[in-house]
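The structure follows.
The other protein chains are all here in position, but one chain of the complex has been omitted.
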Amino acid sequence: MQAQQKPGIHRGVSTYCWYPLYNVNMDLEDSFMIMQDMGAHGLEILADGIIKGYPYPSKEWLNKWFALCDHYEIVPVEYGHWVESKLFRGRESTVEESLEQLIHDIKLASYMGFTCMRTKLGVIDGKLTPTLIWRDVIRKALPYAEKYNVVMQPEIHSPTRLTDQMIMDYVEFIEKEDTQFFGFNVDFGTFQNKPTPGRELPPGFKMNPSLPEDIIPLLPYIHCCHAKYYNMSEDFDETTIPYVEIINIMKEHGWNGYLLSEYEGPNKESYNHCMTQVRRHHVMLKRLLGE
Amino acid sequence: MLERQNIQTRGFHNVYDEDGNAIGFQLCFRSTYYKGVWLSQVRVGDLIVDGEVFSREDQTWIINDVEYTPDEMEKLGTIHWHILDVATIVVKKPGGLSQGYHDVTVNFGTVSSYGPARFAPQPKDKSEWDKPFPIEVFSMLAVREYHNRMIIV
Amino acid sequence: MATPAIKGPKRGVSIYSYSGEWGVTMNLEDCFKDIYDMGATGVEILANGHIDNYPQPTNEWMDNWFRLCTKYNITPVEYGHWVTSRLYRGIMELNTEESLRMLKQDIILAHRLGFTVLRTKLGVIDWILTPVRNWREIILGALDLAERYNVCMCPEIHQPTALSSKMVADYVEFIDKYQTKNFGLNIDFGTFQNVWSKDRPPIPGVPEDGSPCSYPHELRALLPYIHACHAKFNNMSEDFQETTIPYPEIIKEFVDGGWDGYFLSEYEGPHKDEPGFVSEQLKRQHVMMKRILGY
Partner (left out) sequence: MLEYEGVQYKGFRNLYNEDGEAIGFQVGIRLITYRGAWLSQFRFAYVEVDGEKYRADRCTFVVSGVEYTYEETFTLGRVKWPLDEAMIIRVKKPGGLSQGNHTVSALYGEVASYIPGDAGEIDETRTSHGHSEAIGFTREMIIV
């Protein structure tokens, strides 16, 4: 599709934006209609919640998926999935058990047309340190990711900052393995420097969020981002995250990829609120990107 | 699925020709009545955006993937507009609508054979009540929802 | 639980009650689940509202219909449809041939879906709901087909129409004259409404002194002609009373008269599009009816 081939920054949406309303007030086609309305072609799904019969969708469902993507000009960008480490009571999943989940998702993501995966690893502490076997799991999955041409990406998510040791560990791993099939998804919540109305900032973030320029050395490893938003004002401004600086830096450095809207503000149970917020967000992005 | 109100926020966008020029806009509209109607019972009125009036001649309605002019619809007594089928109203407007908020009003009516009181103003003169009513008896409903909340991206 | 074969008034629900949620927060299976929760066993659908792709439903839709009826133990009771008299601009009463085309189409479809009663809505010509002048020709022309497919066409006797009105007398006379089992009456309990909001505007045909259009005792003579009822209700209180319609008296007439058939709940009060509101009202109404009927 045209939108996919042009280099530059493209707009997309994560189905996360409307999760409590999904299956209540809307379905897959409805989310595609909204994206078409906004000219936002890139899509992230949360595989488990969106794929009917996950992890084994029927042929009928997959046919419907392809037909809808085609009709609404949707570019499958990121496939959100989880490697469950706490699957069974009393013990952590083994490398083999983790790989079994991961490889199946790689194949399914690739078949459905996705090029990136948001690979959520299990964590072992409150700082979100990944499970100790992560290197082993990812290394063994790399040949599959390469064969099926999808990039595995942990999400860098608040309270993790772009300057944390965890990021250094990931970069070191990528360099050592010399791979293009492992990278990051940066969630813009890491740049949040003003509180969402009615909420506190996460601990530690009052003084020291990630700075927009922290993203510069990481750009080569980033294949798509969660364009997190908490509060879009009536005049199309995100009031908690320094979007102007972030987007300008990404543009200046010639980053290519998709920004996937992810709403994490209040009133998620209100359909009209969520729909107004996402449209405002895309008016802002369109202006910042010069579309 | 359907959004609760008549005017759906889903499906509101500009429409373009093959060269990428905006030639108009579309919006989706559903009947919130409890039964469907035959196309010949639909009466299309003005569609108003931010005070600009688009008459029925400027509109086409797409129902079940088939596009009709309002005149064509009035002749079709065997095609049913089901209440779960959202109509797409396509409006001619060179350049399309501008980015930002829009205040949209759809005027439409449906003719009913069995319950005029729901569709037309009831005569105040009670002696009219047992006299045959005029043939075209129905009310044009002005549906205006989400004032200032319909956003073109 | 297996439904005992009850002879007498049985409880059912018209999908009309769910209009405000239909397609937004509820589909057909959701309605059937809700009805099953109430222990109600009959359903009315409105063909023009609830059959996908009406008047030509797909085989898939039909299969699903029967699957749902079996799964939730629901008997298709009444099929609501319309003989649309003002179908074309400028025409007051559709001619008899075209009216019959519509009516016959619905008789066949109703039969295919398992229904035995049709709520046959005729077009009206004035504010007090006088039916189109060619109603006798239309009904007469369809009687053979209705007999062949074993369905009974029933106009709905609906407020402001009174049980003692000429309209009802005309229908009864027609039934007696042709000795037919395929034309009858659906009584909507709104005709018994005897409590009104204080600032009610005048409704054409409804007595202005606040008295009801009809009284329960007037049912007695009509029972043989009645094939289904709309158990209309406007407001169920928290302690399971309908506050505007005298249900105990009405139901007593049906029970004492040995009437056999379905009461189909029709909610006509406010808040229809508030998720869960109607369901709550229906459950209250069915608690009331279950207490009065004893089942």
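Per-chain residue numbering starts at 1, and chain names A, B and C are given in the order in which the chains are listed.
The rule is short, and it goes like this: a residue touches a chain if its C-beta (ideal position, glycine included) is under 8 Å from a C-beta of that chain, and two chains touch if they have at least 3 such contacts.
In this text, all values refer to a predicted model and were calculated from it rather than measured experimentally.
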Left-out chain, listing which of the shown chains it touches: A, C
Given A:E96, A:D125 or A:E252, the one touching the chain that is not displayed: A:D125
Hidden-chain contact residue, picked from the options C:D34, C:E93 or C:D188: C:D34
Residues of subunit C (touch criterion as defined above) contacting the omitted chain: 1-2, 25-27, 30, 33-34, 36-39, 238, 240, 275-276, 279-280, 283-284, 286-287, 290
Interface residues of subunit A (partner: the chain not displayed): 15-16, 19-20, 22-24, 46, 48-49, 52-55, 82-90, 93, 97, 120-126, 128, 131, 269
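The rule is short, and it goes like this: only the chains that are shown with their structure count from here on.
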Top chain pair, ranked by how many C-beta pairs fall in contact: B-C
Of all other chains, the one whose Cα centre sits farthest from subunit B: A
Whole-Å separation of chain centres (CA-atom averages), subunit A against subunit B: 39
Euclidean distance of C-alpha centroids - subunit B vs subunit C, Å: 29
For subunit C, residues that touch 2 or more chains besides their own: 24
Residues of subunit A engaged with two or more neighbouring chains: 25
Interface residues, subunit A side, partner subunit C - complex: 24-25
Complex interface listing, subunit C residues touching subunit A: 24-25
Subunit B to subunit A touching residues, read off their complex: 1, 3, 9-13, 99-100, 146, 149, 151, 153
